[in-house]
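Every protein chain but one is kept in place in this view of the complex.
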Amino acid sequence: MSKAGLVITAHPGDFVWRAGGAIALHAKRGWRMKILCLSYGERGESQFAWKKEGATLEAVKADRKREAEAAAAVLGAEIEFMDAGDYPLVTTDAMMDRAIDLFRELNPAFVLTHSLNDPYNQDHPEATRFAQHARVIAQAMGHKPSSTYSYSAPPVFLFEPHQPEMCGFVPNVILNITEVWETKFKAFQCLPAQKHLWAYYERVALNRGMQGGRNSGKAMVHGEAYQRLFPMVLEELA
Amino acid sequence: MSKAGLVITAHPGDFVWRAGGAIALHAKRGWRMKILCLSYGERGESQFAWKKEGATLEAVKADRKREAEAAAAVLGAEIEFMDAGDYPLVTTDAMMDRAIDLFRELNPAFVLTHSLNDPYNQDHPEATRFAQHARVIAQAMGHKPSSTYSYSAPPVFLFEPHQPEMCGFVPNVILNITEVWETKFKAFQCLPAQKHLWAYYERVALNRGMQGGRNSGKAMVHGEAYQRLFPMVLEELA
Amino acid sequence: MSKAGLVITAHPGDFVWRAGGAIALHAKRGWRMKILCLSYGERGESQFAWKKEGATLEAVKADRKREAEAAAAVLGAEIEFMDAGDYPLVTTDAMMDRAIDLFRELNPAFVLTHSLNDPYNQDHPEATRFAQHARVIAQAMGHKPSSTYSYSAPPVFLFEPHQPEMCGFVPNVILNITEVWETKFKAFQCLPAQKHLWAYYERVALNRGMQGGRNSGKAMVHGEAYQRLFPMVLEELA
Amino acid sequence: MSKAGLVITAHPGDFVWRAGGAIALHAKRGWRMKILCLSYGERGESQFAWKKEGATLEAVKADRKREAEAAAAVLGAEIEFMDAGDYPLVTTDAMMDRAIDLFRELNPAFVLTHSLNDPYNQDHPEATRFAQHARVIAQAMGHKPSSTYSYSAPPVFLFEPHQPEMCGFVPNVILNITEVWETKFKAFQCLPAQKHLWAYYERVALNRGMQGGRNSGKAMVHGEAYQRLFPMVLEELA
Amino acid sequence: MSKAGLVITAHPGDFVWRAGGAIALHAKRGWRMKILCLSYGERGESQFAWKKEGATLEAVKADRKREAEAAAAVLGAEIEFMDAGDYPLVTTDAMMDRAIDLFRELNPAFVLTHSLNDPYNQDHPEATRFAQHARVIAQAMGHKPSSTYSYSAPPVFLFEPHQPEMCGFVPNVILNITEVWETKFKAFQCLPAQKHLWAYYERVALNRGMQGGRNSGKAMVHGEAYQRLFPMVLEELA
Partner (left out) sequence: MSKAGLVITAHPGDFVWRAGGAIALHAKRGWRMKILCLSYGERGESQFAWKKEGATLEAVKADRKREAEAAAAVLGAEIEFMDAGDYPLVTTDAMMDRAIDLFRELNPAFVLTHSLNDPYNQDHPEATRFAQHARVIAQAMGHKPSSTYSYSAPPVFLFEPHQPEMCGFVPNVILNITEVWETKFKAFQCLPAQKHLWAYYERVALNRGMQGGRNSGKAMVHGEAYQRLFPMVLEELA
């Protein structure tokens, strides 16, 4: 059975800009990659849509959903939506229940989510909180007791927020995404209304790539920065 | 050519209690392990010796040197001393020069040293400062220009101080040292005067081992905790 | 049209002791200053009132409201209450909705609120959380779509808590309130039951004033300390 | 009237492993020690129980309650349960109301609870939040006005989490529990299913004991580490 | 034999403003209080003196020395100077040697010194560094081996800097100095040229006093804030 990775994001753009490389890279290697997208970003991440006359919440959601599905497809991932709303993102017990099931179904080798803080966007740390709770509750055997699953709480990697220093984000991992950069950039193009961010996140990828080269001594072009939360257990240091 | 690891410590006990597992583990796998021991711990880490009448500095140093050499041999490592003194440890330009040469000669895959702070023992962060400077200056091509070496600044792992929380030490790596625990414990026995610490650091190893098991989901018995300083570059997240 | 400033506080005393100078100063210069006071401080900030026999919640609230209105009038500000209760302060969706409207109506040039943490008083960070959410959601075009407002999320200044170091409060702004000190002190006098705090906050103002003089090299007498949360964009550094 | 101490924990094991020494020590000296145990740890802290076929929530809860009562009795403390559930622990207004009453009834000289953060277990910081709110609201005279109680918010001591550095736990107090160690260890034995933790927490006690000896210059064997949250008022420094 | 306390300060004013209460309080109770004043503050803490025509370094030093001796006498303490210079303060091996001897001679129950950081005055953390090194080296039996002293490294209390939040100063102790306030204020008067600071530090004392009252629930008038560096070992929590 193939390994799995889980990505939990507040809004559709997040998994594209911030984790698109990791998704494409592991998908390319045969992993089952699953995105749990908590909202459609319909109220606060769709300014372009609301500038058009006659915009309705349902139409905006449908459009954003289509785009997110297209981007997920380009990256090679499954995607599931929770429709938790945005600005603010509000999760329910049923959503938590589903997320816990998902952790157990996938038994992922890692989970990717937002930074712990983000003063610019409260939906982001709320998604992180939700992800961390589900990850831990999935360990509780007294929650839906059953002998049909195998689960070990996976390492958590926080992906890069828009303004890292303001979010207390300190990367301790740079993932080399050079070989899937073109795929990631194709996923950008599924979000045509945010074209101004394409170049922004291309620059982020190139600068993280150069930093990766400096830290490892091995050249690389594109990188994605992550903050791994829990200690890593190693059998050898290098 | 085999891979190399470098360990820079202030006093002899440090490499035994704090990094003995890593040294033994990599040595066992054929790595060249080298300890640079900046002092003999003759003034401040030899209370037992000074309680004996007639103790002299030279005799205490010679005794501690013998013990350290024995422990290094048990662990399978080379050891080099700098005789920088302790309480306080004071390094010279010549010592820095030698340390830089050593980084270039070994081109180690990692360097192990003390925590960044230690309010109980100023020699420890001084050793860290020394190690970090040497590691960086070794990169400067204008320092002793030559074409005969190959060097890439290695990742730095800080080993565990005596009271981690007081030193701002936050482990992000737990190394599984179960398979070399007996060797590490044998090295303890080369330091007979500090017998009270044998049990202390055995308990540390067992508790870090249990923590490692919890973090990885895979049982292990003995662990050593490290704080990796620089971002890690990965080709895959797990 | 005049510029506006918004002040969001948990209890009436807060805007007087902590932000009274900023309110009076900007009001004096023709700004529209608006205070959103989330509770009357009726349960936990009215110890004096409850010591009188026969005190009722409604009477205490009415008294505190009168005092707060008087203080706001002295400072030259409008005041609006939310009656969210105190100890604990509990906000509702309707309150959030009103706060968002207020941000859009005023389009303030700054918002003043509590510190991010306060282990002595959980109402304070709750007010901050509420203010920050409203400030961000007001940006979401999909929230009550309309073309009748103009809004840009304003800078946030946290005012000084009672025990700054315990709240992680690090001031990066000292506002010179010398010219409105008398007005601020008059507002103190609208809160007769807390007379012991008059002198306390006069001392705070004098000491912040002296610190301001040291930091700027220009003498001033009274100061108010603030922690500005987001980066400031400048066209010139000084 | 004897002095009182209050202990607020998320799960039964917590008060045994983390605060059992403090409880036994003060009980031995005639204090009234009260444990408020928010849940039975039935879902997430009872993995052993759920591995048995036919386990039911009620049976697991009853078993854990019995064990917790036995452990409290060994330690010499009263115990009260809230049945707030675990994984996640969810408190209600009624529970808060009871906790506030308890603070006023006991007027404790200290309250012991969990660390402020714990990324491994969200129930722990939730219990801390609950304890801190109740402690502060109990000060509000407008909450259930009455003249029959005497209350002064007590100092808060956070007890040691499982992986201190990951929880931002920095001990500033080491309590000498040598004289009650045997009692604490007897309490361990009331939790037979977690036998693997007996040795773990014995090692913690021994190592904290040695650290206590180093910090005070006076030998001690077993210690419990605490982080005191608020400044201490002293009449003399030593 | 009476207990002793040691105070290590960079400049004369420091022990008066920041620790005068602790000195007077313990002296009053029969302690031997000793001030080690590293410089006379002759270059950077004597602006008033240098504004007078014809000022010479020797004359300024002599004047500051006289004032410091007068203040120490008022407080009931011995004082010793090191003449290490100020702006910058530069210590020598001989000074360190003398400080180590002093730690051993006094075997103090506490040592008071500056905050760990102070971006306004580099002499202050330099004095702290010096004090901490001497305190630790005094433990090293290999330093001037002798059987004539008894020494245990004392707890370190950092006194309050001029702008606490900018120095990372977080008080965890408030000392009640009400009963010696008049003595402390008399010591202020030995420093006539800094009259503007008399009122500043009186306000600090009154506000720390009120904070002390809030934290302990017991009224007090004047307080001095301290940050205790190392864990405290307790036999009882309250």
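Each chain carries a letter (A, B, C, D and E) given by its place in the written order, and its residues are counted from 1.
Rule of thumb we're sticking to: contacts are C-beta pairs under 8 Å (C-beta built on N, C-alpha and C of every residue); 3 or more make two chains touch, one makes a residue touch a chain.
On a predicted model such as this, the values are computed, not experimentally measured, just so you know.
Engineer: Going by the touch rule at the top, give the shown chains the omitted chain contacts.
Structural biologist: A, B, C, E
Engineer: Per the definition of touch given earlier, which of E:9, E:121, E:139 or E:194 contacts the omitted chain?
Structural biologist: Spelled out, the listed residue whose C-beta touches the missing chain is E:121.
Engineer: Among E:36, E:111 or E:166, exactly one should touch the missing chain; which is it?
Structural biologist: In the full complex, the listed residue that touches the missing chain is E:166.
Engineer: Going by the touch rule given at the top, which residues of chain B touch the chain that is not shown?
Structural biologist: Residue positions of chain B that touch the missing chain: 132-133, 136-137, 139-143, 145, 229-231.
Engineer: In terms of residues, what is the contact footprint of the unshown chain on chain C?
Structural biologist: 3, 5, 22, 25-26, 29, 109-110, 152-155, 157, 171-176, 211-212, 215-218, 220, 223, 225-226, 228, 230-238
Engineer: For chain E, enumerate the residues touching the unshown chain of the complex.
Structural biologist: Touch set of chain E with respect to the missing chain: 42-44, 46-47, 49-51, 55, 57, 60, 86-88, 119-122, 166.
What we mean here is this: only the chains that are shown with their structure count from here on.
Engineer: Among the other chains, which touch chain C and chain D together?
Structural biologist: Touching chain C as well as chain D, we find A, E.
Engineer: As a test of understanding: of all chains, whose mean C-alpha position lies farthest from that of chain E?
Structural biologist: A
Engineer: Check the residue numbers that chain A and chain D use where they touch, and answer same if over half are used by both copies, otherwise different.
Structural biologist: Looking at both copies, the contact residues mostly diverge.
Engineer: If you average the Cα atoms of chain B and of chain C to get two centres, how far apart are those centres in Å?
Structural biologist: Distance between chain centres, rounded to whole Å: 53 Å.
Engineer: Counting only Cα atoms for the centres, state how far chain D is from chain E in Å.
Structural biologist: From the centre of chain D to the centre of chain E is 38 Å.
Engineer: Determine the centre-to-centre distance between chain A and chain C, using the mean Cα coordinates as centres, and give it in whole Å.
Structural biologist: Chain centres of chain A and chain C, defined by C-alpha means, are spaced 37 Å apart.
Engineer: Name the residues of chain D that each touch 2 or more other chains.
Structural biologist: 120, 166, 171, 211, 230-231
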